[in-house]
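This is the structure I have questions about; it appears just below.
A single protein chain has been omitted; all remaining protein chains appear in their positions.
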Amino acid sequence: MLKYDDILNSLEKKNFSQMYQNDFLHTWMKSNDEINSLFDVADALRMLRENNKSPRIFDSGLGISIFRDNSTRTRFSYASACNLLGLQMQDFDEGKSQIAHGETVRETANMISFMADVIGIRDDMYIGKGHTYMKSVAEYVEEGFNQGILPTRPTLVNLQCDIDHPTQSLADFMHLIHHFGGVENLRGKKIAMTWAYSPSYGKPLSVPQGVIGLMSRFGMDVTLAHPKGYEVMPEVESIAKKNSEFSGGKFTKTNSMQEAFDNADIVYPKSWASYSAMETRTNLYGNNDMDGIKALEKKLLEENAIHKDWECTEEMMKRTKNSNALYMHCLPADISGLSCKEGEVSASVFERYKKPLYLEAGYKPYVIAAMIFLAKVKNPVSVLRDLDRAPNKRYL
Amino acid sequence: MLKYDDILNSLEKKNFSQMYQNDFLHTWMKSNDEINSLFDVADALRMLRENNKSPRIFDSGLGISIFRDNSTRTRFSYASACNLLGLQMQDFDEGKSQIAHGETVRETANMISFMADVIGIRDDMYIGKGHTYMKSVAEYVEEGFNQGILPTRPTLVNLQCDIDHPTQSLADFMHLIHHFGGVENLRGKKIAMTWAYSPSYGKPLSVPQGVIGLMSRFGMDVTLAHPKGYEVMPEVESIAKKNSEFSGGKFTKTNSMQEAFDNADIVYPKSWASYSAMETRTNLYGNNDMDGIKALEKKLLEENAIHKDWECTEEMMKRTKNSNALYMHCLPADISGLSCKEGEVSASVFERYKKPLYLEAGYKPYVIAAMIFLAKVKNPVSVLRDLDRAPNKRYL
Partner (left out) sequence: MLKYDDILNSLEKKNFSQMYQNDFLHTWMKSNDEINSLFDVADALRMLRENNKSPRIFDSGLGISIFRDNSTRTRFSYASACNLLGLQMQDFDEGKSQIAHGETVRETANMISFMADVIGIRDDMYIGKGHTYMKSVAEYVEEGFNQGILPTRPTLVNLQCDIDHPTQSLADFMHLIHHFGGVENLRGKKIAMTWAYSPSYGKPLSVPQGVIGLMSRFGMDVTLAHPKGYEVMPEVESIAKKNSEFSGGKFTKTNSMQEAFDNADIVYPKSWASYSAMETRTNLYGNNDMDGIKALEKKLLEENAIHKDWECTEEMMKRTKNSNALYMHCLPADISGLSCKEGEVSASVFERYKKPLYLEAGYKPYVIAAMIFLAKVKNPVSVLRDLDRAPNKRYL
């Protein structure tokens, strides 16, 4: 069993000084040491909380949230992380703001940040938009801080953009570490990140991209599978390729779900739209071409329907290592016969993996808390030591 | 005047150990000792706060709220109770979630609960739905806790379901205890829980049901009055009947408002829909039969209109004990000539009782805080003693 002191000793040896006062946008912008430090801190924070010790480091302060899309898991994970550390989540609801009244992104970014320590943003709908928006916000609060407008530089946390979904992929990976008993045990393991059929369309690419961009760093055998036409961003594929070369793993692409599942240790079947379809959609929205959108939606749904056989069935699961691969999903899944007629996964497979799926989701609040902690605490090791030794209880 | 130490001494003698780590769904699922303990704790918490001592028992943690219907009093009471104890209220807004995107109740219940200590739910619109939903949520978080998915088992607090409205009836009863100078003074007192006319229809049954289900436990003379056709759930009537037999009180039914008011010490005139009408409505909604709903609404409003004489007028009040019964209402009331043309109560009666009505409502935050306190604190007596002796001030 993991011991608190072992975590701190492990953390102490890593170089994560660049995370202090820094944003978290894409996992591939962070070094291996930084990623591993984040897992250490997340584990430490969880251990503190589960032992009724409060990891609170703020007496006051706001954690701003900007959700440009619906969210359950990520919203509650962010709220939980902020609360655990002592920050008040304050939602910036564009509908209740004066955005329509001439505010620019620069202005809004500064106006909401006078007492903000963190800004968490979810903006995943339009290719080429979400990440760009986050970078702008980060630049504007940096400028505001440098000009003496903001007393502190709020840290930006990417709660899902058009390119990466780091809080998801890192929670997914923590789940793998704990499930397989250590990051060293993941070397050589085969993970199949595969497309799956869904009766909806236009699901973000950030999950598969986040997964191949991260999991390729640890010597795993990463296989990306999708029907022709469902390509992800080539830039992220390149990153996955380089990562796997560097880490001594493999990155393989295939258009066969079967091939991906064959002998896999882990499967992650999940629907997404293709990069080019998302680009087209973004342009249509940009031109306010609603007829074009409708036509595109119809076309994409028809294309999806050709691939209904891309479903994670019991039959498919039998192809995996010992017929027993770990099934993963970011949730909510399209479950055949349950949440839809035909979907990403059969009800019996999903039901069997309910417990690990929920465990997987449970890492997200701690991943986000660790992102904030490492960005805000200058000496994480000594502060974590103090929090453990002279504990404030989380509850009486 | 009530003394803090007396409250603790009284509490110490009661058996409330089953409330620890338990939900609060219906008052009749709790023993008399448990109900009385709750009153003690609510009084103690209020005394602490009013003496500028902070009853905060959490350093962090979330109190989730799920409001499936509009709410002012209950929402603010829940927010106040959470805040007083150190929890952050976090609203689960189904519209901003991914419910439509295939989430099941089991999944959502777990996903929002990783750092939740309490879940408060209001779901009072459809007969056969609200309580069932709450029980499901409770079962799923119990399962999640047992499987190691959730680090703590969040306590479920019923903020109003289709059957009971415990935070209301308990606040109502605390008001009676304080108004009449002690629970022992309520023995033999006549309370008239009567239907009253309202120009709206479909008001929940949980208030009258909660009132007769609770007040029948203390030796009171409980009279339930309504026009024929406005019956409440037979199961709850049975509970009231058994309660009154057991407590040495009376439970009487009548179809005459006059009879109910005659010599009453307390009157609680309030509109509700009939059980059978609510059942029909639930089925129509279930079948998405909007024409049926409109026809039902028209019919129910016409039926209501036959009983406009069921109004709490000055004339009616003269029938009560010394013409001076205590008038109660859960608010907001339909006040004739003020909030509607003809309603539940005449403006002059309502105006005279404004102060006690507001006092009545003021107990709700403490009732909710006591529910949470007893579910979360293992040794309530000693913790309450500590909070009093070595106080943190609520404000400087």
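Worth a mention:
Labels for the chains are A and B, by order of writing; each one numbers its residues from 1.
Heads up, the rule we're going with is that a contact is a pair of C-beta atoms (placed from the backbone, for glycine too) under 8 Å apart; a residue touches a chain by one contact, two chains touch by 3 or more.
Because the structure is predicted, anything quoted here is derived from the model rather than measured.
Across the entire complex, the residue among A:R75, A:H131, A:H175 or A:K376 in touch with the chain not shown is A:K376.
Contact with the undisplayed chain is limited, among A:G61, A:P154 or A:P356, to A:G61.
Per the touch definition above, the residue from B:L25, B:I64, B:L84 or B:L326 contacting the chain not shown is B:L84. Residue positions on chain B in contact with the hidden chain: 49-50, 54, 56, 67, 70-73, 75-77, 79-80, 83-84, 86, 88-89, 200, 331-335, 338-340, 343, 354-355, 358-359, 361-362, 364-365, 392-396, in rising order.
What chain A contributes to its contact with the hidden chain is residues 57-62, 86, 88, 90, 92, 96-99, 101-104, 106-108, 110-112, 114-115, 117, 144, 147-151, 376-377, 383, 386.
Simple rule for what comes next: only the chains that are shown with their structure count from here on.
Chain A and chain B have Cα centroids separated by 41 Å.
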